[in-house]
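Every protein chain except one is present and positioned as in the full complex.
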Amino acid sequence: MFANILISEINMNDNSRRGFMGKAFGGVAAVGAVASLFAMKRSWDPLPSVKAAGFTTLDMLGYKENELVTEKWRGKPIFVLKYTEEMLEAMDEAQKPRVITVGEASYLVTLGLCTHLGCIPSYEKEDKSFACACHGGTYDIVGNVTKSPPPRALDIPPFTIKGNTLVLGEVGPEWLKMKENGLTL
Amino acid sequence: MKELFILGVVTVFTLVTYYLVEPFAHHTLHKHVESEAFAYNDLSAITKVGDAARGEELVMGAGACTGCHSINAVGISAPMDAVSSAAAYGVNPPDLSNAGVVYDEKFLNALIKNPAHALAVEHKFDANIGEMHPMIPFYGAGGDIDQEVADMVTYLQSISVSSEDLTPAMAFENACGRCHGLKYNQWTQIGNKGSFKHKRDELSFDIQVLDYKDSLKAYMGKLPPDLSMYIRSRGEHYISTFVENPQNYFEGTSMPRVGVSADTAEKVIEYLKDAGDTKRDEREETGKYVMIYIIIFAIFSVLWKKQVWRDLH
Partner (left out) sequence: MANFTKATSIYDWLNQRLAIEKVEKVLGSEYWIPKNINFLWAMGMILVVTFVLLLVSGIFLLMYYQPNVDTAFDSVNFTIMREVGYGWLWRHVHGVAASVVFLIIYIHMFTGIYYGSYKKGREMIWISGMLLFVAFSAEAFSGYMLPWGQMSYWAGMVITNLFAGGSLHADGLVEWIRGDYVPAQAFLTRFFMLHVLLVPLAIIGLIGLHFGALRIPHVNNLDGEEIDFEAESKKYLAGDKAGSKVIRFSNDFMSKDMMVVGFYLVFFFYLVFYHYGFAMDPVNFDPADGLKTPAHIYPEWYFLWSYEILRPFSTDIGLMAFAFSQVIFVALPFLDRSPNAVPASRRGLFKYWFWAMLIDMIALTAMGKLPPEGAFSTIGFVAAVVFIGLWIALPIITYFEKKV
């Protein structure tokens, strides 16, 4: 009742003020709407528990030469391949920087997802290469692309070397160097 | 008439699209393997007439079958339980009670003499470099080996149930169920899970299954998949030709040729249908009535339209 009287008062006395208050009210409502959008955006964010589960420790002594092992990190497959002496000797300068050395041995450690659209390539033991069945891309022994469509080499997950173990998800100096040299994302 | 022509155009374009994305694409994407009707043409047939009594002696004696296999039908139980057997051999050796009806005669003949060859896993078990199949070949008991094997096969056939009495579940459990679980029928690699009064009994059963699966995984390279929905995910033809010889599809796969008879294969398929396409009979039955109803519905819709439009033309 009171509100009705107030509004009719304003209507009668000051039309421009009604217009202004209408806009001001609209503005206040918009602030609330935008603020709630922030809350909505946050609700879609990955949960803290999901983020915390983002570290995986690999014991590098347990791998056999030329035998691809698929580990799991953040729900994604990780390829670990221990290189043989012959493989290391046959590498050229473009391949060597991607080799990860832990202790005595050298390894390939990459995300096992094709950089094209995320399928899992398979390791061809004889050819010493990776082939993606989805769109026909292939990679060499260090994960460099040998046949498109993949736009870049297999990604190397962030890692740090601790003794004979490799911690995935933690950024170490070796990985940082690779990233700076543009070997991985 | 023009309307019928337009309908024709719409139909043709729809069918062309359908043909390209379904039959044509499937034909291109998937390898087609013709069935040989479980003839096992690469294996040689039994030429001798077997004698069940002598076969029994060999199975129990010189053949040493019962050293690993149980024959429940004649009261011989397994030397070890399923989990320990799997730990020893990789997989639990099958009970031989119905082997004579579940497996093909030619296959049994070849299996006893050379398991890795009959099972088509010679790429995995190469005797020349000391990789022996866990089932030891029968080298003969001093006489004619062909005759001896024929006797053993005849004995196994003599103790088996008749093929009419072999149920789909028996066929599946013996031929497939020691490697493949089928959880929609409560089947695990070590038997039916059944129900448990106490949680701890259930957990202890589950642990046995896990132990078994670990041995199996080490033996096969990966855990053989659960087959609950295989009838929908692979279809009858694929399963049938795959079982006939897995090498047809995946060269180098560690799944052995199981050597089932054509009749057993049909029963296995039926079992898988009961698991993954349980309501197929109800679907057929309901389908009939719904089609009859919907045609009546369509007829009435035409009649109504005709009545309403009588004045409009």
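Letters A and B mark the chains as written, and numbering starts fresh at 1 in each.
Just so it is clear, a residue touches a chain if its C-beta (ideal position, glycine included) is under 8 Å from a C-beta of that chain, and two chains touch if they have at least 3 such contacts.
Predicted, not measured: the structure shown is a model, and the values here were computed from it.
Novice: Give me the visible chains that the unshown chain touches, in label order.
Specialist: Touched by the chain not displayed, across the whole complex: A, B.
Novice: With respect to the chain omitted from the figure, which of A:Thr70, A:Thr101 or A:Asn181 is a touching residue?
Specialist: Counting the whole complex, the residue in contact with the absent chain is A:Thr70.
Novice: Would you write out the residues of chain A that touch the absent chain, in ascending order?
Specialist: 44-47, 50, 54, 70, 72, 74-77, 116-120, 133-136, 148-149, 151, 185
Novice: Quickly run down the residues of chain B that touch the omitted chain.
Specialist: Counting over the whole complex, chain B touches the hidden chain at residues 2-3, 6-7, 10, 13-14, 16-18, 20-22, 24-25, 28-29, 184, 225, 228-230, 232-235, 276, 278-279, 282-284, 286-287, 290-291, 294-295, 297-302, 304-305, 307-309, 311-313.
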